[in-house]
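What follows is a set of notes on a single structure, which appears directly below.
Apart from one protein chain that is not included, each protein chain of the complex appears where it belongs.
Note that the chains are named A, B and C in the order they appear, and that numbering of residues resets to 1 at the start of each chain.
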């Protein structure tokens, strides 16, 4: 049985503890600089060994794998230390604050033959998997563009802007859905509440040759919105993650481009068909993610959200950040970075099946 | 009693006929190049005199005022002819295809002492009036930004892009709500169905010194969306025009910026309060618009959506169009163009009261 | 061309005028006791001949058919007079206040060979036609029960209770959907605002052998609700008439009854599948109804909502009213009253097709 340790007892750490316990892993160690937080988690899991010094956790022989759920600024340093200690690593998103740091981690894990996975949790949700299959099947036709909104009031972060906080989800999901690397980025944003820290931003991305995505993120919106619209030449889909039961709506709607003709007649034909709302099983994505991590360690399979995936996300955000500081100028992005960003989903289907609530 | 003539029997023309008849005006003449359309309207209003030559209508002595509801490309020419014939003019939006042409009309009307009004209908809706009063009252605090979406499938136009088709509404509404001129514009768009004609676009505008608006328009979206979010420092409002009964929702939510302190402690406080959905009377905005036109002719009051207002909208669209063709570069806009763009609403309140369905 | 006359210029009368004009009928006469109302309609239709004495209308030779859109209490008398004058009759629902009076009208029309139709408008809506076809196709399996809610604030009527005001819709729709006569009824209700006039009521009906319907009507509810849930052994449907675009939602959900077994094991299996929202054309049901009336006169086809249909509705309401006054006791209903209550819909499909907006 694999031995697990979690570094960070803030928002995500205790959720990882709960899920690994639920999966029957040897969830042994928890580290955090704040003893109060350690105590709070230990109340529910009295067998946990806790420490305020993560090096003690990394030194423990029974720990085979480490989850890093600490503030973004510490991801790179802690992940490196864990890899150097010979541990498999699952690190919360984003993998690092720079692509240079992220790349170093990827190469280190490769060199040591260790699993490095990034917590892009949404890829483990049934809705995203369903949508990916739908897109790959060609049912939507050619994908024209995607529009995504991720809005709510707060949570403001003191050190990163809204784009680094929320857009990693969109970038990761879109790379997975489209199976294409990002080739260009521009961004536009403003900070209203804290000077110099954008709380509203728009990011425009190009995937591959000509699929475009518009991403709108905000910490300053009265409604919680998590809505992605995928517009294809044959059908259109709205994926609304705030909905409990109807996350995916497939619209059999479209518009036919005018046939080439010598007469210049303007004639578009519209198609209005039915809407389908597929049934999706109830799964806690984090549980599927934890399970996938355990499996990848066991089988040495490349994780769906491996280091290359995490690095690609950081690279895109870097380019968007540069644009943000440069009058929204368009920046090219090079994401052709080694192994394929995307892996098969066969195994994941099984994982989702097992993770059903 | 004023004598009315309508040029254009397409989508809007017959609605104008119906409303002027309902208001008890002498709705005498209808012109269109298509005799079939004339006949269709005449079936319901047998007393209408019809003609395929608008000059016959303009020559009619009993016609005091003319409504121009024809394709955009013909607005300027027809409006000029009507003004030169001494008629008051209500022209559908946008006023013209260039600010030069629009300006010429404004000056001509001024010189002749005739009423020139543009059909920016939304300004005559109770929701927009309510929202304007709310913003002016200071209840929302300082306005940070506005985000607006105007999406649906179709209606594609053969000669103008989605921005010229849908964004005039947003520009007009926002000038009215904020009471500020547009000072800068940039735009980004793509044409998927027809080469060279954008069917999806994003427009970023600056109003006055520092209020920003993001406008997202699309002819290629599965849902009909007409949603404007106004984010203030104290409260936030969502105006959803697709809703029948709950068009305005006021969120008593906010985030307090951190007090200046020497300790660098990060401390924002959030406020979550109740939501209020005000009752709004049921009014057909077009009826209020028609009534306002009649009143302005009678009293020589400057219309709420006068020529200057219409000209300002065209000027903003021109700048956005330039940006669209120039890699989304930011363009400055000069809208300080004479009389105040915005007038009082006292009279309008009365108009809306009378126009209740 | 058929000549039409409308008696009653209240809420429905002018709508009939508009639709018959739109259908190209010779819409010649309008009668109402209130000259002000006549004038208001005539403003839009100057060619209309008006009278405050309906007998003048009935005496007009050019009038072949009459629409009766007056208060319920006058339906029977006016319809009888019109039939005796040799006119075809379309009367607003309910046909009469008693089944005796309704029966008399049905027999009179039969004897004279005239068309008698009742304005159960919902049967001419695409949603009801779609639902009927769905039920008839067997796709829902065996129909277990139907639950219907028709709620809103107002409109209170001075002389009839909420059941007579709103439940005729449900009874008519359900007879049409199920293709079964009502065999039993009970009702429960209370009057809160006006003593002795129920403003909230529940009606329980049995259709045929064992399909049950629960109908909840109210003039005292804050929301406008028009929702019918049809629960079948294989699928379930919600028909929500307040929705603009998604009136019908088909749920591929069900529960399998336990197989008979000797072990008494409790084992039900649930099925959760996708939801489908069919596209429905945009039709004004009243226009389809008017068109159907004209066709039936021309072809002497029995109308979908003929006198027998209207009589059945009245008979059911009578029984429910008796129950209301008798401690909600169950009353048997005999609706086997001559010709089949339901006719084919082949012609109607065509009518709906033509009536598309």
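Just so we're on the same page, a residue touches a chain if its C-beta (ideal position, glycine included) is under 8 Å from a C-beta of that chain, and two chains touch if they have at least 3 such contacts.
Not measured: the values here are computed from a predicted model.
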Option from C:43, C:73, C:100 or C:153 whose C-beta touches the chain left out: C:153
Chain not shown: contacting residue from B:77, B:133, B:159 or B:246: B:246
Absent-chain contact - pick from C:9, C:173 or C:231: C:231
Missing-chain contacts mapped onto chain A: 18, 21-22, 24, 43-47, 224, 245
Contact footprint on chain B, counting only the chain that is left out: 246, 252, 272-279
Absent-chain interface as seen on chain C, which is shown: 144-145, 147, 153-154, 156, 158, 186, 188, 190, 192-194, 200, 202, 204, 212, 214, 216, 218-223, 229, 231, 233, 236-238, 249, 251, 253-255, 257-258, 266, 268, 270, 272, 327-328, 330
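By definition in this document, only the chains that are shown with their structure count from here on.
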Whole-Å gap between the CA centroids of chain A and chain B: 41
Approximate Å spacing (C-alpha centroids) for the pair chain A, chain C: 53
For chain C, residues that touch 2 or more chains besides their own: none
